[in-house]
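I have a structure I would like to understand better, so I am pasting it below and will then ask my questions one at a time.
Removed from the display is one protein chain of the complex; every other protein chain stays in position.
Entry: subunit A
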Amino acid sequence: MNKTKVPFQIPAHLHAASPAELRQGERDNVKLMVLDPLTGQRRHTNFRDIINTFQAGDVLVLNQSRTIPSSLHATGARGDVEVRLARKIDKHRFEVLLVGNSYEEEENIYFQNGILATVEGKGSEHPLQVLNFKHGGISLMEFIYEHGSPIYYEYINDPWPLSKYQTVFSSIPGSIEMTSAGRAFTWRILSSLISKGVHICYVTLHTSLSYYGNNKWPTPSNHPELYSIPRETVTTVNVAKAEGRKVIAVGTTVVRALESAVSEGRLTPQKSVPTHLYINGNYSLEITDALLTGFHEPEASHLDLLKAFINEDILLKAYNEALKQEYLWHEFGDMNLIMTGVS
């Protein structure tokens, strides 16, 4: 778990409970705080202004992973349980978090339509467990899509459909939670950036759970996530680095993917491999120059990752100002661009 020097409190009214397009008409109509990590200078603007913030030659890296419906309901000898998928292991097995009731190894739980799963053992870290489903492959995925829903944390009051938990550019399914840093982008903004000369690249990193409940948070080094980096992205990023251009990660997931794939200072292609990389204040970033991200809770490991970009004191001052300016937190909230020379 991340430990900030001065934990901050997020007032209830700053937990974004609904998608931006329902609050403000369009998904890109959110606030943007542009923060210079060196000087601490801050500029408060609208997300659409991001078109003017980036320069020709900059590389914007997006995570194309798509959210799957990860919350399922089951029952068994110990009563009802919410099964939160955490990570697909293979055709039959998922790492899961069981919420509401404890089930031990070798116990069965039963889903709708006669789908059965057995608790096989412990997961990568407590309290995750491994479930082995009797069905596998396409039929298991079909069941998950027909009966699953997004994971709703306590600040969400309405059961938004899965479509609200997607970025417009997401494609390959596999993320347990939305890769939310890219949520505000529209194709119109991406098209404007391309016209300006900004290079758009993709990586895939399938997110796992970000919170275990009961004040328990994942430890990144015990929290593997599968990622891929296509050759086109490798070429574009390495050329940009050689030319001194900025590489901007859209989301902490992209930072994790890029930094996991470095060899001798250069980005390398990867295909569906796990990363255990833990990026914190002690980590020296090799590829990523800037980060577009949301606003994170004080305990989240995401905030720890931000310390690789920015001094903790400067970050906390900026967060306190964001609280005063009523920025909204979480996956449906406002955005923060941490980038030198643009505030």
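Following the convention adopted for this analysis, a contact is a pair of C-beta atoms (placed from the backbone, for glycine too) under 8 Å apart; a residue touches a chain by one contact, two chains touch by 3 or more; residues count from 1.
Note that in this section contacts and distances are computed from a predicted model.
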Undepicted complex member, UniProt protein name, chosen from "Sporulation protein YqfC", "Nitrogenase molybdenum-iron protein subunit beta", "SDR family oxidoreductase" or "Carbohydrate ABC transporter permease": "SDR family oxidoreductase"
Options A:T75, A:S102, A:N157 or A:S191, residue touching the unrepresented chain: A:S191
Among A:Y103, A:F169, A:Y211 or A:F332, residue touching the chain not depicted: A:F169
Residue of A:A17, A:V30, A:I50 or A:I68 in touch with the missing chain, whole complex considered: A:I68
Residues from subunit A at the interface with the omitted partner, ascending: 64, 66, 68, 137-138, 141-142, 145-146, 161-163, 168-174, 187, 191, 194, 202, 232
